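All protein chains of the complex are present and in place, except for one that has been dropped.
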Amino acid sequence: MEAPLLQVENLTVRFGGLVALRNISFSLKEGEFLGIIGPNGAGKTTLFNAISGAVLPDRGKILFQGRDITSFPPHKRARLGIARTFQTLRLFSRLSVADNVKLAEGITYPIYAPILSLPSYQKGERELEESAFKLLKSFQLERYWPRPANALPYGERKRLEIARALALKPKLLLLDEPTAGLSHQEAISLIEELHNLRRKFSLTIFLIEHNMRIVMGYCPRIIALSYGEIIGEGSPEEIASNPAVIEAYLGEKE
Amino acid sequence: MNWKKLLLLAIPLFLWLINYPISNPRLFNPYALQIIILMGVNAILALSWDLVAGVTGQFSIGHAGFMAIGAYSSAFLTLNYHFPFLPAILFATLLSAAAGFVVGIPTLRLRGDYLAIATLGFGEIVRVAILNAKSLGAATGLKGIPILSSFFSVYLALAIALWLCLALLKSQPGRILLAIREDELAAQMMGIDVVKYKVFAFSLSACLAGIGGALYAHWTSFIHPDSFTFMKSIEIILMGVVGGMGTIYGAAAGGMIITLLPEGLRLLLEQNPVLSQNKEFIRMLFFASLLLIFILLRPQGIFGKKEGV
Partner (left out) sequence: MNLFLQQLINGLAWGGIYALIAIGYTMVYGVMQLINFAHGDVFMVGAFVGLVIAQLLPDKTSPLSVFLVFLSAMFFSTLLGILIERLGYRSLWRKNAPRLSLLIVAVAISLLLENSGLLLFGAAPRSFPEIIPSKSYFVGSIIFTNLQLIIILSCLLLMGILHLIVMHTKMGRAMRAVAEDSEMSALLGVPRERVLSFTFALGSALAGIAGVMVALYAPQINPLMGLLPGLKAFIAAVLGGIGSIPGAMVGGFVLGEAETLVSAYLSSSYRDLLAFLVLILVLLLRPQGLLGKGVVEKL
């Protein structure tokens, strides 16, 4: 059996007295579309932060492609192929849509090349331009090319954030509530789009989602989190009939 | 695109051609030349600050320190060892860049406001160190520095600095610096080694400030630790803010405006004995008020776009 793409072992994250994640272990296979659900404050975003390196865990290990990345800085994890979006948009709001995407693609020429206008710089910029255009086009965002990111409508900004993450050419994409704030129709079409992307870029997707119908409908495997602990894991049917999950959601809407 | 390169070559030629008449006191008012040269020097300093603060979003209030390093190191070489100007400037540039690097590595890991204090501390340390260095004239300053700066050298340096900043901003490294300003954490998550780029911006900025300092020293021919106090750093900030942070041309223009404005003020003040006694305080009050007015009412500066700072 091949090694999992991502493996999380006994992960614990504390904020002062608060235990945001307690002893979390799970793994994620290449090509999977894993959903994670849980009430507000369950620790879902914190889990993403730990995987992407925004917070360091107090205990536990994170392995990516068999490599221990627990103490890697965020930018190194991103370069290894872990990309993410944020629950509240974090675009580079005054930069153009094009720049937002180009930025994540890395740099192919030495830092002094632009000053001397070297051929490597011109070639590198041309390539950036082309791949950024292709990527934006696949999201139908290319018409916004020169506009500052904060001038786009909300829904488009959410999609731009996903496009920006994909510019890293990641293997694993962490999506923190990509459908929040979208209408049901928009949400469904976004998820459909993600499904296609996953196939096209052979991506592994890890999705935080509050909309039960969407997770249940699209994610073959789901993890349920509550108060920092995994209370259920399995297919949508298994999750839906798991008494602990039902208990955690009791009183919640949906 | 070849006409563009031609134009680029024309700029130094043009500067060189008008250098002669403009430097001749019989053809051109020396007082006006003095101001024009200081405008050029200050434009370089404003650019230097804009690169870290306006473009990269890192607040430095110690730029006078880098300027001092450039001024003193180049003057030390030309005065004591009769170095030609160009190698002296190059040495000053490298030394200030090294200082930027050394200060940057530990402090740029810090959050923005700590960085501000750390750069302030750096500026003070440089000044106190010079004040205690006998070979640098200590409290009497350095006198008799050869006057090697000219209209040509100052404005050529400014043109190069502008070119450098503009080329940088259009390219991937420039985009990365802007992204760090917009959202440092998101930039990290996009695979950017934020500390490395901040140190880069800081060193480059220090190097420009060092050039500014060297040009300044070889124009005024006299430098003193008091020329590089905290107030000088504030003046540099004011230039960047008034011009428009993050706007390259704007910052340079801001440097020129902030040099020119107080001259008018000075002419006014000097007519009244009481005011003229306090002209330094009045000048600083004027600067402080300008700074407040701009940040509160027009944060994008004169040349910035509407989105604001």
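We call the chains A and B, going by the order they appear; numbering starts again at 1 in every chain.
Note that contacts are C-beta pairs under 8 Å (C-beta built on N, C-alpha and C of every residue); 3 or more make two chains touch, one makes a residue touch a chain.
Keep in mind it's a predicted model, so treat the numbers as computed, not measured.
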| item | value |
| --- | --- |
| Touch with the omitted chain, as defined above, among B:A116, B:A161 or B:L177 | B:A116 |
| Contact residue for the chain not shown (choose from B:P106, B:G144 or B:G264) | B:P106 |
| Subunit B residues that touch the omitted chain in the full complex | 53, 57, 59, 61, 106-107, 110, 112-114, 116-118, 120-121, 124-125, 128, 132, 185, 234, 237, 241, 245, 278, 281-282, 284-285, 287-289, 291-292, 295-296, 299, 308-309 |
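Here is the rule we go by: only the chains that are shown with their structure count from here on.
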| item | value |
| --- | --- |
| Separation of subunit A from subunit B, taking each centre as the mean of its C-alpha atoms, in whole Å | 42 |
| In the complex with subunit A, residue positions of subunit B that touch it | 163-164, 167-168, 170-176, 178-179, 182-183, 185-194, 200, 307 |
| Contact footprint of subunit B on subunit A as seen in their complex | 52-54, 73-75, 78-79, 83-84, 86, 90-95, 99, 102-104, 106-107, 109, 111, 113-115, 117, 121, 124-125, 128, 148, 150, 164-165, 167-168 |
